[in-house]
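Note that this complex is displayed minus one protein chain, with the remaining chains in position.
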Amino acid sequence: MSHEAALHTHESHGHDDHGHHEHHDTFLTKYVFSQDHKMIAKQFLITGMVWAVLGGLMSVLFRLQLGYPDASFPWLESILGKWAKGGQITPEAYYALVTTHGTVLVFFVLTAGLSGTFANFLIPLQIGARDMASPFMNMLSYWFFFTASIVMLSSMFVETGPFSGGWTAYPPLSALGDASPGSKSGMDLWIISMALFVVSSLLGGLNYIATILNMRTKGMSMTRLPLTIWALFFTAVLGVLSFPVLLSGLILLIFDRNFGTSFYLSDIFVNGVGALSNEGGSAILFQHLFWFLGHPEVYIILLPAMGMVSEIMSVNSRKPIFGYMAMLGSLFSIAVLAFLVWAHHMFVTGLNPFLGSVFVLLTLLIAVPSAIKVFNWLTTLWRGNIRFTPGMLFAIGFVSLFISGGLTGIWLGNAALDIHLHDTYFVVAHFHIVMGVASMFGMFAGVYHWFPKMYGRYLNNSLGYIHFWVTMAGAYLIFWPMHYEGLAGMPRRYFDFSIWESFKQFAELNRFISTVAMIVFAVQILFLINFFYSIFKGRKVLDPNPWQSNTLEWTTPINPGHGNWPGEIPEVHRWPYDYGKDGVDFIPQTTPVGENESSH
Amino acid sequence: MSNVTTASTKEAKWWNGGKSPFDVEYGKVMMWYFLMSDAFTFGAFLISYGTVRFSTNGWPDPNAVFKSFPFAPEGVNAPLVFVSIMTFILIVSSVTMVLAVHAGKMMDKKGVVRNMIWTIIGGIAFLSCQAWEWNHLHHEGAWWGLNPFINADGSASTTNFTNFFFTITGFHGFHVFSGVVINIIMLIMTLMDKFEQRGHYLMIEKAGLYWHFVDLVWVFVFTCFYLL
Partner (left out) sequence: MSQDTHAEHHDVIAEIKKVTIILSVLTIVELILGFWMIGITSPGLRLGIKGVIIILMMAKAFYIVAYFMHLKHELKNLIMTIIVPLALFIWFIIAFLADGNSFRNLRNNYDRNFKEQSTIKVEKKEAGAHATDEKGGAKEGEHK
């Protein structure tokens, strides 16, 4: 990190006007236990990247099994040891990989890595604050996340392996230690890790909410906030209100596991053990509690991406965002609906059909705000003077994926269709496109767009274009065929399809998907190389406002110090989307409204 | 749009940035949102309890279970008496907490100290009552996974009655305990003149919010377990 030291001379002048300059930053307080929101954001980003690589590697490994079920890869045994005896992944290892892949990508990469990074980085910079409301709690939030990820990582090295009952951790697999190898200490560590993660997201979320509400600079009214901030605000509210429900569910699960209760258990017979005495509980209760978090979680993942995409699209189309208030309203209604639709994940559990039909109705309602957002993005692009930067391409890619994945969501939201499609590859394709890859695209867009602000250097554009086009094509090549497999009834989470006559026809297709998955993974490594190379050796940013953007973060010095603005915090006089207004290319938020200026 | 807000009424000016739209400092916003979050934790517990009750055919009659009183002879039948004492203890401690917060607003250190001490005593008294009740129930054979009681209609009861009782009252008791610890810290800080130096007793207000929330949760727990 020597370049940071070099940049320090740059920032030293940014420290004279507020309380932070008194103490001298040591390595430990600057890079490790930093209370600067920008450093914490980078910590979140890099930890998230480590997990993305690990989670991606896991998917490559289990795709290897699905694509080449009969082949043997001796090198696997040298990596995985007993989990790949004879060069073939064992079923237990396969389930462990699938479970951990889901858990880490949903929680560690797309929750902490995405909203942790960009909420921390953008909120103070874009609302005009020196730092978060409580920098100390912000630091704690990262270290709770870090501890959670260490616990999760350690679960991979226990004798019986990590938890292997799916990222949703349904009982009885998660509640009975005897249910599977992964249900033993692997599950205990999984619960501890998730509990720490809930604390982390709570500390972060409270901070984001309080900061956005209380710390806006003068003139930054709520309707002048960039849509990024609005999206991050709703994300934080969703997290603060839904994660505690998961915590309650996990506490009950701990009691079921260790103290002989039967919250989730009833009428169970275990081979070799006999009938269990647990009575009166219901495994479906856990599913309700889990999905009461789980569904808002989908939007915790998606909303930050939506916000950043709105911002990046407007900047790079040189046009105001189309329908600011409609965007805001749709964010709000998505956030509300997110809490009302959880049981659409549970249509085949024996849910009351009438209740199910209410959930169908509420679920389909989400299509309305989602469509509003999509049309607003498209009309923002319409006749814009578009600059196809890598960030912009990823933003457009996000919209494409959001449409394709969102439309299959309407299929799955119908209980009648869902009974056929539930737990097939159709579902896998749906949520990977709409939530997984789309949010990943939002994250990439954000990284490409704000990298100059984070590190004072640019990412390499050519590598960025290669990264985008291969990932974009790869995403569709991987997940589009899965829709057909799912419609044909191919269930998810199966170890080996080659033993079923009806799925033999997909052997070729599965191999194709696996091959593309590996190529796409390799290109992500290319992105990482670009990222870390550019931190140190990238082209230097010379213009404090490289994208000719209106928002406040570009009014700071190129390498802002702790406290962001060397002098006074600027005042805000207009909304952030005055692009191409009255023939002027862009008017920053800090520019006072002229006398003859037309209102937008 | 932004033009509309600039030229709007006084009320909208709260949102124009540069100050808190709620006219409170950030810590209080955080405390309120933390309590909301905690409300969902307790809500999830109580709703789970309700769900299991709704999915079960019979349920023990609380009056047949919670009918004992400390120092009373074995087999005394005094339903609701002990728990009503616990409820009043918590309400009274909440009242003394309000008085402490109010004394803080008036910069009346003596009043803060006096009322904080009463609040802490109330909290400890509540915890003692709960400890006694748990101990008593445990002696009757009730614990997580053990339910000696039968349903009101005379059929066998599932262990979920005691499971939920111990989990939820335990989680509430844990909150009372942490509230007492917070209050003790606040008392020590008051005695050390920390708040006099700061010129305000806002920390006491935040601790008060937490304490009232604990009381609030008890209102729900009390009703759900002892009355319904």
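Chains here go by letter, A and B, matching the order in which they are written, and residues are numbered from 1 within each.
We adopt the following convention: a contact is a pair of C-beta atoms (placed from the backbone, for glycine too) under 8 Å apart; a residue touches a chain by one contact, two chains touch by 3 or more.
Bear in mind the structure is a predicted one, so any value in this text is a computation, not a measurement.
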Residue of A:Val151, A:Val237 or A:Val520 in touch with the missing chain, whole complex considered: A:Val237
Option touching the unshown chain, where A:Gly166, A:Gly260 or A:Pro544 are the choices: A:Gly260
Interface with the unshown chain - residue positions in chain B: 11, 14-15, 21-24, 29, 32, 36, 39, 43, 47-48, 50-58, 63-65, 74-75, 79-80, 84, 87-88, 91, 94-95, 97-99, 101-102, 106, 139-142, 145-150, 153-156, 159, 205, 208-209, 212-213, 215-216, 219-220, 223, 226-228
Absent chain, residues of chain A that touch it: 177, 213, 237, 241, 258-260, 267, 276-277, 282, 284-285, 288, 292, 336, 339-340, 343, 350-352, 355, 358-359
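Heads up, the rule we're going with is that only the chains that are shown with their structure count from here on.
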Centre distance in Å when chain A and chain B are each reduced to the mean of their C-alpha atoms: 35
Touching residues (chain side chain A, partner chain B) in the complex: 127-128, 133-134, 137, 202, 205-207, 209-211, 213-224, 240-245, 247-249, 251-252, 255, 259-263, 279-282, 285, 288-289, 292, 324-325, 572, 574-575, 593, 599-600
Residue numbers on chain B that touch chain A, as the complex places them: 1-6, 12, 15-18, 20-22, 25-27, 29-30, 33-34, 36-38, 40-45, 48, 51-52, 55-56, 144-146, 158-160, 163-164, 167, 171
